[in-house]
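I am attaching a structure below and will ask some questions about it afterwards.
Note that one protein chain is taken out, while the other chains of the complex remain in position.
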Amino acid sequence: MTMRILTAVLRTIRNSRRLATGLVILGVLVLLALFSPLIAKAIGGGQDPIELAAYDKWLVPGPGHLLGTDQFGRDVFAMVVKALAVSLQIGAIAGVISTVVGVIVAFVAGYKGGWIDGILSTFTGILLVIPTFPLLIALSAYAKNVSLFQVGVMISIFAWPFAAKTIRSQVLSLRTRPYVDLARVSKARDLEIITTELLPNLLPFIGVGFASSALGAIFGLVGLEIIGLGPGGVIDLGQIIYSAISTGALTLGAWPMFVVPVGLLTLLFAALNMVNIGLEEVYNPRLRGVAGE
Amino acid sequence: SGGGSYSDKPANNNKPVATKSIQIGKANIPVPRDQSVIVGQVEYTVFDSFNGMIPNGSPSGAGVELSTEPLFYLSFATGEMRPWLATEYKYNDDHTEVTFKFDPKAHWNDGQPLGAADFKFTMLLLRDRPDLFGGGGELKEFVKDIEVPDAQTAVVKMLKPGPRFHYNFISAIAGPPLGIMPEHIWKSQDPTKFKDNPPVHSGPYKLKQAIRNQKMFIWEKDPNYWNKDKLDVKPQYVVYQSTSKQLDQASLAFERAEFDVGSVDEQHAKQLRNTGYPALQTTQFHDPNPRVLWLNCDPSRGVISEPKMRWAINYCLDREKIGKSIWPVPVPPAQYPWADYPTNDKWKNDELANKYKFEFNPDKATQLLDEIAPKNAAGKRTYKGKEINLEIITPSPVDGGEYAIANVLKTELAKVGVPATLRSLAGNVHDEKFQRGQYDIDSSWAGIAIDPEQLYSDWTSDKYQPVGKNAAGKNKLRYRNPKFDAISEKLAQLDPNSEEAKPLLNQALEIYFQDLPMLSVIQTGYPSYFNTTFWKGWPTDDDLYEVPLNWWQHFIFVLGKIEPTGQKGPA
Amino acid sequence: MKSELELRGVQQRFHARGVADGYVTAVDDVSFSLLASPPQIVSLVGQSGSGKSTIARNVLGLQKPTAGSVLYGGKDIFKLSRAEYDAYRRDVQPVFQDPYAIFNPFYRVDRALWKAVKKFKLADTRAAGLELIEESLQAVRLEPENVLGRYPHQLSGGQRQRIMLARVHMLRPSFIIADEPVSMLDAQVRKHFLDILLDFQREHGMTTLFITHDLSTVYYLGGEVMVITKGQIVERGSVATVMHEPSHPYTKLLLDSIPQPDPDQRWTSRIQVDELDHLDDNTPADTTQPEAPII
Amino acid sequence: MPANVLEVKGLEVVYSTNRGDVQAVRAIDLDVRRGEILGIAGESGSGKSTLAVALLRLLKAPGKVTGGSVMFHPAGRSPVDLLKVQGEELRVLRWSALSYLPQGSMSSLNPVMRVHDQFKDVIVEHAPNRKEAVGDMIPRLLAQVGLEPRVARMYPHELSGGMKQRVLMAIAVALEPDLVIADEPTTALDVTIQRVILQSLADLRTDFGVTLMVISHDMGVHAQLADRVAVMYEGRLVEVGGVRQVFKDPQDPYTRQLIESIPRLGRKAS
Partner (left out) sequence: MTAEAPPAVAVDKSQDSAPVSGVRAWLSRHPLAAYALRRFGLYLIELWGALTIAFFFFRLMPGDPIQTLIQTLQQNYIYNAQASAEIIARYKHEFGLDGNLLTQYVVYMEKLVLHGDLGPSLINYPTPAQTVILRALPWTIGLLGISSVLAWILGVLIGAIAGWRRGKLGSAIATNLSIALSHVPYFFVALILVYIFSYSMGLLPARSAYDSNIEPAISLEFIGSVLKYGLLPGLSIVVIGTFSWILSTRMLMVPILGEDYLVYAEAKGLKSWRILTRYALRNCYLPQITAFGISLGFIFNGNVLVEQLFNYPGLGTTLVTAIQQLDFNTILGVTDMAIFSVLTAVLLLDLLLPLLDPRVKYWK
C-alpha cells in the first residue's frame, strides 16, 4: 500500500513541472528549517545569536551579520532561519489537525448521508460563518501558557470546516462511482471503501485543504501575536515582519528585516500553491495538459 | 563586526545628507497651524462623554487634562508644591481633620464660581455612591463629614487619622486621584448616565471639538480663564491626535512638523539627528515608575515564595546591560522601588543599599539556588520534590521593553538551571492573572508613590488574598510579614516627613531589601520629543522646568512657557 | 431452491422535487425470476432511462427497493444471515456499464482481480492466486502480461470490460448481472465480448441477466428477452418470438428504429417525432457544478 | 460551380504524445461532391474525428496537420485552401460556408444561454443584414427539424438529447452553408430518437441542398443515410465508394470484415 502510494506520488510528480518545482522549494525550505539550530550555532559561534542584546542593536548587514541586527541586538539572519522553522511547524501542526478532522467529518457526512450528514453539514456550515479572529482570542485566554502546539490546535478548531466542506462534496460525487459499487459487491466494508477506494482519489483535495489550513495558521499566528496571545518564547516569520513594521525598520534602512521574511513567506505560499495546482492538474484529467502555462 | 548601526548614517538615499530646511507638511487639523500645538497620541475610543465615574466615561490622554485642575500641583522636577484651586491645606494635630482653602478667584468655565461647596458635593457623592468609580473606598474609610464654614473653606472631619488625605488632591504626575465636579451641573444629574459633554471643568482650555472619525480633540484657549495672571497659555489651540501605528509614518509626520509633541521614536529620532534635522528637540523624562519585577510571595506558588529564591533572581539581573542595551535609551539601574528624582532622595538610605548590594552575580545565584532548590538525579532543580519552573508574565507586547527585560532574565535563569516560561498578555488578560496571583514573576512597573509608605501600605497582610482571588489592586505580591505590617500601620498614621517616621521608614526599607517582594530593575527613561518649527521654549535637559513635560496635566505649564516662532503654516 | 433469483413486485422511487407528486418511479412493479439451472441468458431491453440499471442495482443489493423484494433462494436479500449473505455475494456478480469508471484510477487493474481472490478466498497462496488470475485472463482472451501491472487509463475500453469478465470467470457466480457491458465497445470487440458471455453460459453454467438498449445484441445472444419502458416490463418471451412477432407497440417501435446495415432496406415510412418528445425525462441534465472555491 | 465542394489531398495529422507521435490521419485523398451525403465509417480510433476537426480547423494541440491541402469551393466565393486561411478570413468562412454538427446531445450548447440566443449569435455575427428577420427565422428553422417555436425560449438542460441534437441541426443550417460536417450525430442517442434524427438529416439535404459529411461508426447509419461511404482504418482511407457498392461488394478486406462483424437481426450466433 505504502509502496503503491509512493509510486503514485512519483508518477504524479513526473507529470507536472509545477508540482515538482513546488515540492523542491518546499523541500529546500524544510531543510533550511531542519538545520536552523546548526545555522544559528554557526552564526553565533558559541553564543546564542538571537539572545537579547547579543550584539549591538541595529547593525547594518555585513560579514558578521549577513542581515544585520534588530532593535534588541539579535542577528536577523539567525532569527529568520529559526522563525522559518517555527512558521513551518505551526503550519504543519494546524494543517495536519484540521485536515484530519476535516477529512473524518467529511467522510462520515458524505458517505453516511442522511441525518448524520444533515447535522454535520449544518454544524460545519455554522462554524464556517463564525469569524474566527475574536473567538481565537477568547480561546487563547483559556490556555495558561500556550505552546506552539496548542496554538496550532486552536487555529485548527476553526480551520477544519473548510477542509470538511470541500472534501464532503467530493465524497458525495465519488461515492456513486461504479468502482465503489464494485468494491461493495466484493464484500468490502464501509471503512475499507472509504480508506482504500475514496481516500486516494481525494488526495489533491486533501492537499489543497492542508495547504490552505497551513497558510491560514501561519497568518493566524501573526494575528494572535499582534494581540499578545502568541506562544511564548518563539519567534516566527510573521513576528519579525510585524516587528519590522512597528519599528519602521524599512525607513531606518533595515530592509532585510522586512524583505527577507516576506520573501520567505511568499516563497512558501507560492510553493504550496504550486503543489496544489500541480496536484489538481495531475488528478483532474480535464486539466491535464491544459493548465500548463 | 558589521559596519555600524543603521542610524549612524543617512539611511534614505533619496534624502539629502543634512536637511537644513524643513519640508513642512500639511497637518490634518481644522484650525490654523501656527496657532496650534499638536500632540501625537495613541488610540481614543470615547469622544462624547466626560464622566470619569463610569467605565470609559471619559477619554484619557486626550487633553481633558488641560481643562481640569487639581487643588495642588507637585513637580517632581523641582520638588515644588504649587497651590492651585486650593491655596492651602492644614491638618489638625492628630491628623483627624483637614482644612482646604479655595482660591476666591476660581470659577468654572461656564462662569459659575468654584469653591468649597463643589468640593463638599463631590466628596459626599463619591463617599456615598460605591457604585461609582472613585466612590466608596478611601472616602468611605476616612470621611465622616465635611463642613463648609464659608464659600472658600472646606473642613474634612475624618473617622481616623489620615495624614495623607491631601494626596488625593495633588496632581503629581497624572491627575489627582480625586477631582472635583461643579455642583450646579451634576446636582440634578444621574451620575451613572450623565455625559457632561461638552465638559464643564476649570482650566485654561475648553473643548472646541471632538472628531471621532479623525480620532482628534481640539481644545481652545478659554478667554475667561480664572487664573490668567498666574498662567497665560500661548497657543490658541491644542490638538490631540492619534498618530500612525507605524513608527516610520509617525516620525515622517513629525519630520514634516505635522506634530509638535511626540510622534517619533528614539530610533527614528536618532536618524533625524544624524541627518541634521534642525527642529528636533529631545528631552529626557524619567517616568516616576521604575521598571520592576513583581515576585509572587504566596507559598502556594512554591520556590518563588522563598526570599532566597528572590535574591537568586536578583543576582541574575544584569541591570547594567539592560539599562544600556535593552531599554530604548540608556538608563541607570534601579535599586529603590521609586524614581530617582531629587524629590525622592530623602527616602533613600545608602547604608542599607550597600549592605544589600544589588549586583549581577550568577555564581551567588547558583549558591543560593543550590541551598533551596538542589538538582535532582535528572539534573533539574527541585523544590520540595517538584521540579521548578517559573511563570513570567508581562503586559508589554513582545517587542516592548518590559518583555525584553523579562526575556533577558529568562535567559540568565536558564543558565543557572531555572527554567521559565515567558508570555506577553494583553491588557485585561494580564491584569486578571496578575490580580489573582497566577504568576511567579511579572515584568512591569511599580506604582507612583509620593512617599514610600504609599507603596508599602498595599503590601500588608490585611490586603492579602489567596492565589485565585482577586487582590483588587492591592497586595498583588501576596506578601505577608507581621513585622512589616506593624511598621506600615504606624507609618500610616504619621506625616511621612516627620522625625518619628524616619526610623520606621528605614526599618521598612531593610525588611524590603531582605525579602525583596518586588525587584526594581532600571529607572525608566522616556525621551520626549518636541518640534521647534512652530513653537520654541520647550523644556530641555538643562532647563527641565516641568515634569511630566508632555501631555499630562502639568503640560499647561509648558504651554504657558513656549512661544511661537513666527513660522506660518502651509497654505 | 437456492439457485433462484427472484424479483417480486419491485418498485423503486426516487425523490425528485419538481415532479408533480415529488417522486419519480424508476421501476414500477417488476417481477421476474432467473434460474441457475439450466443456465440461461435473459436480456432486458429498453430505452435510456427506462429503469434498467435500477433493476440491476436492486438485484445486486446495491439499492433497497422501496417496495417489493428481491429474493435469493427464497429469502429477501436484505434480510440474509451472514452465511447466506456470503453465498449470495458469491453467486450474484455484476459486469457494469461504463468500462472507464469501473476501475479506481488510483490503482493498477490487477487489484480488482486480487481483491476478488482475497475476499472470496479463491486461492490460499499468492502463486495459486496468480495462476487463477492468468487463467481467467486467458479465458477472456487477454494476454496477462499486457494487462497486469497496468493502470486503467493505459488500457482500452474493450480490455477493461474483459477484465471485468475475467473477474466473473474467476468467481464463477451462478448469476451475472451485466448492465450494458458492450454499449461502449465497437463492433468487433463487442462481438468478441458477447461470444465470451455465451461461452460462460455453456461451459461454466452461468446465468446472465443481460441489460442493453441494443436489440441487435439481444438478437445475437438469443434466449429470453424482456422489454421495459417507463419502469414497467411490457413484453417478455423468447428472443425469436419477440423479435419476429412483437405484440407491444413499443417493442415494434424499437425494432423499427434499428438502422439496418443494408442500403437496400432503407426506411420507407417516417415515424412521428412528437410521440417521442418528453421535456422532462431521460438525458440526466448535467448537474456538475464546479464547486465554488473558498477564498 | 465546381462539382466538388471539398478536395482533400494528402492530408496528414499527427498527435505528439510523450510516448512519441501518433499518426492519426495518414495521406488522405478525398473529394466531397456538391449536394451529396458522404458517410465516413471506421472503427473507434481510426481517425474519423481527427479528420473532421482538421477540416474544420478545430484541431487542438497536441494535434498538428503535417501535410496536405484542403481546397474548399464555397458557392459564390473563390476557392480557398482551408489549411491556409487564417484569422478573420477563416472566421468569416465559418458557418456561412462551412458548418459543424457536433455530437451535441450533451454539451455543445452553452448551458446558460437560451436556444434563441445561440441562434442569434451566428446570425448577428455572419449575416448582420438578416438581424431583423431573426424573429421569423428561428421558428421556421426549428419547425424544419420538427421542433415547436417555444423551444427557442428554453435552456439546453430543459431539452432532451434528441431535441438538443435537432436544435444543433437547425443551427447548423441556419445560414445555408455549403458543407456541414456531422461527427457522430446520433451516437449517444436512443435508437428511436436516432431514427428521427437520421430522417431529419436527410430532410436537410432535400430542403437546403447542403452537402453533408456524416461520421459514424455505425454501419447501419451509413446504410440508411449516405450516398457514398468512405471507410477509414488506422488513419488511412481504405475504400471510398457508393453506398451500395461498399455494402454489397466491399473491395477492401478490412471493409469486408467490418461489414461482416455487424451483429444484425436475423443473423443469430451460431
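To keep things simple, chains are lettered A, B, C and D as they appear, and every chain counts its residues starting from 1.
Just so we're on the same page, a contact is a pair of C-beta atoms (placed from the backbone, for glycine too) under 8 Å apart; a residue touches a chain by one contact, two chains touch by 3 or more.
Nothing here was measured: the structure is a model prediction, and the numbers come from that model.
Here one chain is not drawn; of B:83, B:137 or B:417, the residue touching it is B:137. Set against the missing chain, the residues D:27, D:56 or D:134 yield one that touches it, D:56. Listed for chain B, the residues touching the missing chain in the whole complex are 14, 25, 28-30, 43, 45-49, 52, 54-57, 60, 130-139, 174-175, 177, 192-193, 211-216, 242-246, 248-249, 252-253, 426-429, 431-432, 435-436, 448, 470, 472-474.
Hidden from this view is one chain, which touches chain D at 56, 58, 90-96, 99-100, 102, 104, 106-113, 121-122, 125-126, 155, 157-158, 171.
Summarising the interface, chain A meets the missing chain with residues 113-114, 122-123, 125-135, 137-139, 141-142, 176, 215, 219, 222-223, 226-227, 241, 245, 250-251, 258, 262, 265-266, 269-270, 272-274, 277, 280, 284, 286-287, 290-291, 293.
Operating definition for what follows: only the chains that are shown with their structure count from here on.
If you average the CA atoms of chain A and of chain B, the two centres end up 43 Å from each other. Inter-chain centre distance (chain B to chain D, centres taken as mean C-alpha positions): 89 Å. Chain-to-chain contact here is organised linearly: an open path runs through the chains from one end to the other. Chain pairs that touch one another, listed by label: A-B, A-C, C-D. Chain C contributes residues 57, 60-62, 86, 89, 92-94, 96-98, 101-108, 112, 115-116, 119-120, 153, 291, 294 to its touches with chain A in the complex. For chain B in complex with chain A, the touching residues are 1-7, 11-12, 245-252, 265, 267-268, 271, 321-322, 325-326, 391, 397-399, 404, 407-408, 410-411, 421-426, 429, 438.
Those residues of chain D that touch chain C in the shared complex are 43-44, 105-107, 111, 146, 157-164, 190-196, 198-199, 217-224, 243-244, 247-248, 257-259, 261-269.
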